[in-house]
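All protein chains but one are shown at their positions in the complex.
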Amino acid sequence: MTKILVLYHSNSGNTERMADLIAAGAKELEGAEVRHRNVACADASDLDWCEGIALGSPTNYGCVSWQMKQWWDQQPIENWGQMDGKIGCVFSSAGAWGGGQEWTCMALMSILINYGFLVFGLTDYSGVKFSAHYGAISAGAPDEERVQQACRRLGLRLSEWTATMIHGRKEAHPLKQAYERFEDLGK
Amino acid sequence: MTKILVLYHSNSGNTERMADLIAAGAKELEGAEVRHRNVACADASDLDWCEGIALGSPTNYGCVSWQMKQWWDQQPIENWGQMDGKIGCVFSSAGAWGGGQEWTCMALMSILINYGFLVFGLTDYSGVKFSAHYGAISAGAPDEERVQQACRRLGLRLSEWTATMIHGRKEAHPLKQAYERFEDLGK
Amino acid sequence: MTKILVLYHSNSGNTERMADLIAAGAKELEGAEVRHRNVACADASDLDWCEGIALGSPTNYGCVSWQMKQWWDQQPIENWGQMDGKIGCVFSSAGAWGGGQEWTCMALMSILINYGFLVFGLTDYSGVKFSAHYGAISAGAPDEERVQQACRRLGLRLSEWTATMIHGRKEAHPLKQAYERFEDLGK
Partner (left out) sequence: MTKILVLYHSNSGNTERMADLIAAGAKELEGAEVRHRNVACADASDLDWCEGIALGSPTNYGCVSWQMKQWWDQQPIENWGQMDGKIGCVFSSAGAWGGGQEWTCMALMSILINYGFLVFGLTDYSGVKFSAHYGAISAGAPDEERVQQACRRLGLRLSEWTATMIHGRKEAHPLKQAYERFEDLGK
């Protein structure tokens, strides 16, 4: 099984809805097992268990929420440096486009990189003028189809990379899939 | 006079259109004198002249374009550290929302901060679910009204801060203006 | 009076020692009044009171500590957007050089920019091969003289910019001071 953890904090429910979509996308790959956890209900065993993670937080002041940061800051220090080589990606919802989602994605990536994850974004375009190059982002609720598709695609890609990189499943490589990656839409 | 430089590079013309809007916004403040320069036509004397700058680049790989970076890298080194205390802000256009505009804004800010500028973003919302918290951003051309308004507002704010901070014009302070800052729209 | 707030969180005491040095530097400017606050003892009235801020946090996972983030996330939302135009800078201590201090500085700046602050770094070099271009940084305790000098200089600069920009005290401008800015040391 390819073990995927979707770990999020949400204030308004918007980031949680993104997490739902990402988890659904992650399950699209055969053999993916997905744990879908609010930080309030996750612990070190979930982090230990996973092979790939999608980490999401609301954008508050262009940065990760304190609740999500607290979760990481309180992880047992002896685990740090013992889990190198997992795969990671990020997502965030803000109140507005231009509201700092991509700065929050950077803060979330900084946590994952520090913990030893290999992180990625999507080259795909998931709709007209829409991408998740540095993680999936939303302004308010993920109601638009292109936003939802970015979330699902990010989740699927996480499963694909984790299966390819950790389990050596070469057939799971994104560049071998039949689906449209919509690249022309952004050009 | 409050001396404002709008300095940009543009590949497709989209960032140039943002620059036009920002320059127009900057001129809305009485007493503002605006130089509007493509990096191909600007030199060190423009940088020396200005008291406030709006710096814009296309988003290429989530970072400033090489043409804009070249302009800074080739500035006379003896000028560095001699111009501290000017005011700055940034803007960028990418092919898609989520395309790395905010990462590019960060790269542009890193240049300005290094050069001694004090940098700012907008707290304002410039339309439904739209802001320029870390600089003005666009996906493709700035055709939407809320994107245009973010550009104009960023330019105006640059003039306001420069007038307030450099010239001591207390009446130019943004919090004393009569216009709507649309803050409720993002909430 | 030029009102300066040094606001910090510290786990090991290292960031607190940086805060002490920054506060001492801030007091070097005549007319500066400095509040030196651990986030555990600061509230919204301190933020409202100040005209300039130095914001510091340990580097945990290359990002602001949850305690510092919590302080901001719990500020009364109605204050946001009502305090635009204050001056800000940042500082951080990590366990090692290369440990993510500058990423944490970026996260701290993202908070300040979002809140309406104008942020700056130092062009100064504060010792051989040492600067605080994006905020003051330390690896472990600030025991080295060049690290201490960077902290004091950052504090002094904060007072200088705040006095210059907010109070129109042109004689406080850094480029008019007699002290050495050590610029040649970094070249």
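Read from first to last, the chains carry the letters A, B and C; within each, the first residue is number 1.
The rule is simple: a contact is a pair of C-beta atoms (placed from the backbone, for glycine too) under 8 Å apart; a residue touches a chain by one contact, two chains touch by 3 or more.
In this text, all values refer to a predicted model and were calculated from it rather than measured experimentally.
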Checklist entry - Considering the whole complex, which of C:133, C:157 or C:181 touches the chain not shown? => result C:133
Next on the checklist: One chain isn't shown here. Among B:100, B:121, B:140 or B:155, which residue touches it?
Outcome noted: B:100
Item to check | Chain not shown: contacting residue from A:24, A:113 or A:141 | outcome: A:113
Next on the checklist: Which parts of chain B face the unshown chain closely enough to count as touching?
Outcome noted: 60-67, 69-70, 72-73, 100, 103, 106-107, 110-111, 113-115
Next on the checklist: I need the residue numbers on chain C that touch the omitted chain, in ascending order.
Outcome noted: 62, 95-103, 106, 125, 129-137, 139-140, 150, 185-187
Next on the checklist: For review purposes, identify every residue of chain A that touches the missing chain, sorted by number.
Outcome noted: 77, 80-82, 84-85, 87, 106, 110, 113-121, 123-124, 133-134, 161, 164-166, 168, 173-175, 181, 183, 187
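We adopt the following convention: only the chains that are shown with their structure count from here on.
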Checklist entry - Where the CA atoms of chain B average out and where those of chain C average out, how many Å apart are those spots? => result 24
Next on the checklist: Please output the residue numbers of chain B that touch at least 2 other chains, ranges allowed.
Outcome noted: 106, 133-134, 187
